[in-house]
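Up next, chain A:
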Amino acid sequence: MATVEKTKSVEKQKSDVVLNYFRPRKKLPSVWCAGCGNGIVMSALIRAIDKLGYSKDEVAMVSGIGCTSRMPIYLDFSALHTTHGRALAFATGIKFAKPHMKVIVITGDGDCLAIGGNHFIHACRRNIDITAILINNHIYGMTGGQGSPTTPSGSISTTTPYGNVEKNFDPCKLAEAAGASFVARGTVYHTPQLEKAITKALDHNGFSLVEVISNCHTYYGRLNRRGDAVSMLNAFKENSVTTAKAKKLSPEEMEGKFLIGTLHEDDRTEFCDEYQKVVDAHMGEK
Partner candidate 1 sequence: MEHKLLDKIEVPHDRFEIRLSGSGGQGMILGSVILAEAIGVDYSKNVVQTQSYGPEARGGASKADVVVSTNEIYYPKAMQLDMLLCMTQESMDRYYADLHKDGVLIVDSGLVKNVPTETYYALPFTKIAREEAGHVMVANVVALGAIAAFTGIVSKEDLIDAVLKRAPRGTEEKNRTAVEIGYAEAMKVKKDPSRRAED
Partner candidate 2 sequence: MVDTQRTLLLGNLAAVEGAIYAGMRFYAGYPITPSTEVAEGCSRELPKIGGRFIQMEDEISSIGAVVGASVSGMKAMTATSGPGFSLMQENIGYAYITETPCVVINVQRGGPSTGLPTKVSQSDTMQARWGPHGDYTAIVVAPSTVGDTVTETIRAFNLSERFRTPVVILMDEIIGHQRELISLPKPGEHQVINRVKATVPPEEFQPFRLTANGVSPMAAYGEGYRTISTGLTHDPMGFTTNEPKEIKVKLDKLRNKIMDFRSEITKLRVEMMDDAEIAFVSYGSVSRAVLLAVALARSAGVKVGLVQLYTVWPFPDNKLRDYCQKCQKIIVPELNMGQIVHEIRRVMPPDTEIHSLQRYDGEILTPMQILEKLEEVM
């Protein structure tokens, strides 16, 4: 495992570090709306990768379909932009074929938890060393604001015009229950903490999930009268509670709030490591 090189961080935490990781010859701007949280997550991810000192060649970035899933195309890593919900399946193939690679999946709430829900729980169960960054904006953005598995009950979307009657997933609880060995939550407001969470996730050997609460002011915000990007980010600030602070709060005080920080960490054995033991034990047998 690469270790965090703290000496590098101050010098490189400027925006030029981010620019160093854009894919050559790729025309920008991105498909993302002005003020979208995806750019913030991308910056935090790049800074984490830079801090860990990964070479560009050892990183593979895999995505499915949705706004978030365009991220690998903009960055100078091996990129697999796959089918809707299936990123973790493809990523499993890359990681298992080349276990020394750092495999990062960029996904959204619809991609990961609806159509990709089965792949998600099984990647957690295997505890394969993939880092999934789930940008949760509570809605399908790319296709114009339809309800997702994290759309809160009662919220408006173009497919829940009278308010969502369904319950929503908590992806972190889901991941932990399914066996992921590192689970953290951040927001696009808390960027230094987000960068730290992603760094820890990348450095963890096993399946790691970082859920990032993000804003889709274009659809979720507008349909639910949450205002512009700035108002939504401010709401993330007000409604989030760190795991340390939460210990001091009563259930009443936690009402309507959500936790941020490392939510779960264990040292269960990793899938590729375990398979390698099988290979070592049976290599050369007839």
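Note that in this section a residue touches a chain if its C-beta (ideal position, glycine included) is under 8 Å from a C-beta of that chain, and two chains touch if they have at least 3 such contacts; residues count from 1.
Selection rule: all candidates are chains of the complex that A comes from, given by their letters.
In this text the structure is predicted, and so the values were computed from the model without any measurement.
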Item checked: Interface partner of chain A in the complex, by touch - 1 or 2 -> 2
Notebook entry, point to check: In the complex formed with candidate 2, which residues of chain A make contact?
Noted result: 23-27, 56-58, 60, 62, 72-73, 76-83, 86, 88-98, 100-101, 118-119, 122, 275, 278-279, 281-286
